[in-house]
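A single protein chain has been omitted; all remaining protein chains appear in their positions.
Right after this comes chain A.
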Amino acid sequence: MAVIGIPQTQIHRLSQSKYVDSIRWLPSVSPLQQSAIVAFFDTDADSPSLEVHSLDQESKTLDLISSWVPPSRISSLKCTQAFAVASTISGSLHVFSATEAQDPSSAFRSVVAADGKGFHVGRIAGVDLMDGGSNECVSVGEDGRVNLVRVLDGSYRKVFDGNGLVSYTAVKWASPTEFVTGGCGFGLQWWDLRRPGSAVAQFKGNLEKGRTSGIIHSIDVHPSRKHTCLAGGSAGTVFAWDLRYQHQPIILSGTSNDTAAQPLSESEVWEVQYDSYTKSSMNNFSSSKLLPAMFCSEDGILGVIDQGEEPTELLAEPCAINSFDIDRQNPSEVICSLEWESIAIVSRP
């Protein structure tokens, strides 16, 4: 049944001539301005850069506002209302003021930085900061360390040191005192700062018998459902882990045979986020139903999964989509970084 006059999803692809390591929306300082923070890597000059661009609403072009040179390539990038935080592959972490970053008159520089041998050894795989949280940034690395960095003065403390016996690849705050980490073998760990020393709950990644294992690349926790975390990783896997039913992960997408719907992707799911724009179908709405989630993958898919529904595809690119971000103030807008040195902006109707 064709309906005439439905506004279409608009896609703008912006070629960059630099590799885009990561991309995030910045919170708008004014309703008319929309800007994004982008981690670039220029292979010709062999130099990384962290740049803030404003997006022209009409022409959908990016204009550079400010730029900063990190010590090495950016490995993870997150934004909250007040701060942007970036970590590097050489093990340093940098915090920026989100409002200052969008102000061309002020110098774009990190307000706080943490590094050194005691902090992380090698690549920091994931960082996260929470709105209205403890103003502490959690960082995890392949070295197995979990650190908390105070945003106010850059001092850090060690929560855990796995001594390389574990490698963490993703992290997300669940509450001001709790966060979730992910790693090899689809493992998830739930940490509570009130009970230090080790993780309070662990998921060992036994999703199903016979499945090949993989790595978690991204985690999201919805503020209204703090007991459930959403995780995405290898082999097109997107699943939810509910702390109340720790042994029954809910597989939303993956290559197993018995999921009814054909998965949109069978390759690495690089990022997952709850999608507040897609409204869950109301007829079978219940509090136990998972909220719709968006993901991007190595085989170039940007899609939305709604539990019990056919997944929808927003974008199908010939190259990998390495990261994406949904604008929190304007959730119809999604920005993605593509493998072929470009950025895509998806504006949903």
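Rule of thumb we're sticking to: a contact is a pair of C-beta atoms (placed from the backbone, for glycine too) under 8 Å apart; a residue touches a chain by one contact, two chains touch by 3 or more; residues count from 1.
Criterion: contacts and distances are computed from a predicted model.
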(request) Quick one: find the hidden chain's UniProt protein name among "AP-1 complex subunit gamma", "AP-2 complex subunit alpha", "Nuclear pore complex protein Nup85" or "SEC24 homolog C, COPII coat complex component". (result) "Nuclear pore complex protein Nup85"
(request) Using the touch definition up top, pick the residue from A:D128, A:D143, A:D220 or A:E271 that touches the left-out chain. (result) A:D143
(message) Just to verify: which one of A:E268, A:D306 or A:E333 makes contact with the chain not shown?
(response) A:E268
(request) By the contact definition given up top, give the residues of chain A that touch the hidden chain. (result) 15, 17-19, 43-44, 46, 89, 121-123, 142-144, 162-167, 169, 183-185, 212-213, 215, 234, 266-268, 298-299, 318-320, 339-341
